[in-house]
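The structure appears right after this line, and notes come after that.
Here's a slice of the assembly, chains where they normally sit.
Letters A and B mark the chains as written, and numbering starts fresh at 1 in each.
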Amino acid sequence: MFKAELRSDALKGLINVISTLIDEVKFTISPEGISLKAVDPAHVAMVEVTLSKAAFESYQADDTEIGVDIDKVKDVLKLASSGDIISMEQDAEHGRLVFKVGNVTRRMNLVDTSSLGDVRVPPLELAASIEVPVTDLQKGIKASESISDHIALIADSERFELHCDGDTDSVDLVMEASNTVKIDADMKVSSMFPLDYFSNLIKAVPSDLRVKIELDTDYPVRIVFALAEGNGVVKYLLAPRIEKE
Amino acid sequence: MFKAELRSDALKGLINVISTLIDEVKFTISPEGISLKAVDPAHVAMVEVTLSKAAFESYQADDTEIGVDIDKVKDVLKLASSGDIISMEQDAEHGRLVFKVGNVTRRMNLVDTSSLGDVRVPPLELAASIEVPVTDLQKGIKASESISDHIALIADSERFELHCDGDTDSVDLVMEASNTVKIDADMKVSSMFPLDYFSNLIKAVPSDLRVKIELDTDYPVRIVFALAEGNGVVKYLLAPRIEKE
């Protein structure tokens, strides 16, 4: 059983992030909230999202799993304005999920969860941790997109840097440690990542948020940010691109 | 002879509706106003529009007919802002219609009206009549577009329903009779229609308007709404899609 009401903005934040990776996702539902883990088909990135009961306007659920087609939920979101309440209810008998927005009811077949494998997110201790406003990263990405298809993230105790190096041109975004840029790094760390994955995720983050970036040398980067005003969290892990010598 | 001035919004409302059906239209002009009847090439829908003299800022006309290319009038509308006055004058000598918007003059050849046949709109008494804000219908349509290519309209004395049923998913818009949703129906009526025609029309209706829907079982639906603040009227008739057993 699953029956809940959520503000459209929270659902949109959730769906935007997932849709950068996959088309179908399995939500794990419990009395305390919902969660999901997903990996993209190329196994380059994975995301782990939790949304606690407190994020919802109303929430009733037993332990269950539902498989959802992300594009269909995007269609539902188009029916809602910012601030609208979206109601969701599992119709277990017909294997459907029923959304209501205003006086529109949208029923959709669930996706068979057995085709949606379980995802194991590896535990990783990363050496450096940086916290920045996402808008700065969004500008750095915008500048980088015509330059190259990969991007380096570099941090030491004093600055965080995003560096993109093309054949003829290059882009640097340099952020010095400050009140708004928090850096916790004992030594210099640096890894290179596929720009498209990094870009798609960073663009999906609402621009009024701060993101935490956990970084190490030639390790995956973990990007963490809040959903639903702190009642949810997104943890995104992106594999490095390791340069062959 | 035909010479008139009309606010761009009224002309735009008129043209948007016609352009859902056809590219060229014959306006029938009289000293009292203008009217047109048009049917789409597939003969699935027809529209009847009248715009009385009172809708115009100024109006002088004898009985005449002019054939107009709708896309060219759309180009003229792009030159005008909301509230601008558009002047129109028939140049009978050169077989042209002359539009003026500000200090731009746009002359266009008229279309030969002999190629634009006369349209007979059948008189129909339909059992149920519903009056609703068009925005509600617009939301129901938006939800339905990815589901199926036809849509059912259903009414009884207590509610009006729009239902779209696809292979795996479905959409319902349910409107209970209320102060804003007026329903006049003695028995339950229900017909199915091609979604694209219904959708194109409903989207062409300015979103601050109410529309009247006249409905019967397996009969055409008639959709009626005002133009030019009540000085004109659109009557749109859409053939049902009758399911073969």
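Operating definition for what follows: contacts are C-beta pairs under 8 Å (C-beta built on N, C-alpha and C of every residue); 3 or more make two chains touch, one makes a residue touch a chain.
In this text, all values refer to a predicted model and were calculated from it rather than measured experimentally.
A single sequence accounts for all chains of the complex, and while 2 copies are shown, the assembly in the file contains 3.
Just so we're on the same page, only the chains that are shown with their structure count from here on.
If each chain is reduced to the centroid of its CA atoms, chain A and chain B end up 44 Å from each other.
Chain B contributes residues 136, 139-140, 142-143, 146, 168-175 to its touches with chain A in the complex. Here chain A touches chain B in the complex through residues 72, 75-76, 78-79, 101-109, going by the rule given at the top.
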